[in-house]
Each structure stands twice: as C-alpha cells, then as structure tokens.
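All remarks here apply to the structure that follows.
The complex appears here without one of its protein chains, the remainder shown in place.
Right after this comes chain A.
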Amino acid sequence: MHSEIFCHIDTRPGSNIARGALVGKRAAVQACISVQGWPTEAGSAALRGFVAVEDATVVERLRDAGASLVGNTRSCELGFGLLGDGAGKAVAGGHVDVALMTDTMGEARAAAASAGVFGFKPSYGQVSRFGLVGLVPSMDCCSILAKRLGDIEDVFTAIRGGDDRDPSLPDPAPPSLSPSAGPGRRPLSAGVVAQCLHGLSSIERAAFEAALSNLERVGIAVREIPFDKYEFFPVVHNVIGSVEASSSCGKFDGVRYGHRAAGSRNWNEMYLRSRAESFGLPLKAYLFQGACFQFEQYAVFEKACRIRSELVGQSRRLHGEVDVVVSPARRAASDFGRANTVGQLYEAFSLTLPANVTGQPVLTLPGLVTCEGGDLGLQLMGAPFGDELLLGIAGRILQELEGTG
C-alpha cells in the first residue's frame, strides 16, 4: 500500500477488544516505531525490507488503551529531519486522531506547528524507547501529534511510565497524570529567553509578541529571562547528536538485514559499499562528523558533554523561577521539506532543539503565533518531569483564551 502519507496501511485491522481511554481513536505511528509484522524501514535503505519482530512498548500501550492502529507513516531517513514525513499530514488531514513520531531535534513539534495541530514531546525518560529505531539515544523521544489537547493527554497517559525493556527510564516511574498535578487557579508566569527573542525577524517577533500579549491578557506574567550560553545549544546538540548517531548507525552494516552491496571482495569492502549506498547525504555527513569526534577530536565531544550539563543545570534553575519558557516552534523561513544538509537542519530546528538537549517536556499549540509565513506554533517548555503541570497549564491557557474570545 503506497501513499504520500503512509508507508503501510493495515488492511486487516483486528478488532481491538481492549477497553480504555483511547477506544474509538485511530492512531498511526511513524515508520521508525516497531509494529510486529509491519515493515519498519524508518525511511532508510539501511532497513529495506526489515519487518519488526516485536511491538514497541508505545504501540503495545496504545492498543491496550483501546486505540486502533491504522498504519505507519512515512519518515525522513531514521527520523532525522522532516523531509517527506507523513505524521503531520496524517493528523491534519483527518486520517487519524493521533500520531506518534520520534523527536530528535524537534521534528514532531515542527511537524505539528507546520500542520497546525498540537505536538507534545514528553520529558526524556517518561516514555519507553523500546522498539524505537532511534538515532540519538540520549535525545530521541517518542512524541504525540493530535488535533485536540485532550487526545494528547490521553495518549500520553496511556504510553508513559516505567518499562522493564527500557532500563534507562527512571526507577521508580514518576506518579501518573492526575488533575491535582495541574496548576489550579494560582498565578502563572512565563519566561522568554532574551537571545531567542533577539534572534527573530521583525515579522516573527511581531507575531510572537502578539501571542505574548494574549498570554498576559489571561493573567500570565511574562518576562524576559537571561540564559547564559544559550547560543551553545545547536553546537552541543550537533556534536553529541552526531557522535551518538555514529554509534547507533553502526548496526546498519548490511550483514543481517537491510541493503547489502553486491560483489564485494571482502567484508571491509562490503561494509563500506553497503553503508555508502544505504545512507542519504545529510545523514552521511552527520555520521562522518560524529565519527570524526569519536576518533579524532574526542576532547570536543567531552567539552560538549560538559556544556550540556551546564545547560541542563541552568534550565532546571530557570524553572524554579517561571512555570514555562515560551518561544515560537519554528521560524517563518524554516522550510523543513527542503532542509537537506546538516547546516540547514540545525538552522531550521534551532528553536526546538534546546528541549532535546535538556530533556524537558515541550508542547506546541497551534493558531497562536501566526504570520504570513504560516503558523509558527507557540512552544511551551516545562520543568523536567513536570509533564502534567505543563499540560495542565496549556489547558488552562486555552480555556481562558476561549473565555475572553
């Protein structure tokens, strides 16, 4: 079954007898999320013909909550970027109610903003990575797209929490989503990182400031907050991301699955040629770069790790001062469908990637930051593991904005 949106459509969907919050909801997962018996090629020739042998934990939990799985959506190569991705279109076009996709540098949120739907990247460590064909293990996070915030909450509740097949999740799992974790009626505050604001064009800035005044109108105190070394986010993401990607892609050697180049004289040659033929240009450049840091410039990688912990620490402190940090999710000029070099990708995702570096939960709301460049998406970033509170705050903002019309 071929389409622009789906790689695989389940033609014989079994009747889901599970009874849960997702009964009646149609769901799709990106082709980097394993569904037993389905082709799970993750948009890569390195996985051509690969059929998953087990369900990802998130898939199992969607089913357990009653969702019906419609198919899997097209993915950019190993989820790196948004070129040809189908998840946003699947939700926006009403093919499904919710879609899951991996978010490594902001792909899920950018897709949501571009499609005008909600996008939620949970805190790193809230959702099991088992079954996710990942690229950057310390940043990849299975994220949720939906037209309704309520659907995001229900899916998140269904898929989150401890999993003995992903021991990198914190143990014991944090308490489950409960209304008491919401913000209640207390006054709320939002921070805007100065460097982020200064980096916007005048058109983007105007659209974003209009959204900020809307927030103030419903009683949220907005203020500029300092963030030392904020400009290091892209380079830290780039160095660490490429090193981890270089390791993760080591398994794509054409020996057991995926594409194997024909006619090699020995296995070294087979590796080189299979990998050369399997990977696309931006990913290849990314892997080269990661290998270079691994083999030749390890000190740069170590330094990036040190700066990352500083950034995480600072982010944590900021969230003691404000409830959420806000920004647009994308630039007006960001053309995710064209970004095809490492540099273009980092440029396009500059507003979303900080949350992957720090592992914080982020939600993008549609329709609040709009300009001629389209919907830029309002991005709300919460404290690490403050996922419930963040969703609660978003709910309250939407309700109050609606009330004030």
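Criterion: a residue touches a chain if its C-beta (ideal position, glycine included) is under 8 Å from a C-beta of that chain, and two chains touch if they have at least 3 such contacts; residues count from 1.
The criterion applied here is as follows: contacts and distances are computed from a predicted model.
Enquirer: Among "Aspartyl/glutamyl-tRNA(Asn/Gln) amidotransferase subunit B", "Extracellular solute-binding protein", "Cytochrome b/b6 domain-containing protein" or "Lactate utilization protein C", find the name that the UniProt record gives to the complex chain excluded from display.
Expert: UniProt lists the chain left out of the view as "Aspartyl/glutamyl-tRNA(Asn/Gln) amidotransferase subunit B".
Enquirer: Per the definition of touch given earlier, which of A:70, A:146, A:243 or A:326 contacts the omitted chain?
Expert: A:243
Enquirer: Quick one: which of A:19, A:148 or A:165 touches the chain that's been left out?
Expert: A:165
Enquirer: Which is it among A:80, A:130 or A:385 that touches the chain not included here?
Expert: In the full complex, the listed residue that touches the missing chain is A:130.
Enquirer: Which one touches the absent chain: A:16, A:34 or A:379?
Expert: A:34
Enquirer: Please give every residue of chain A in contact with the chain that is not shown.
Expert: Listed in rising order, the touching residues are 34, 40, 42, 47, 50, 52-54, 56, 129-134, 137-138, 164-168, 243-244, 246-247, 249-251, 253, 255-257, 267, 271, 294-295, 298, 301, 305.
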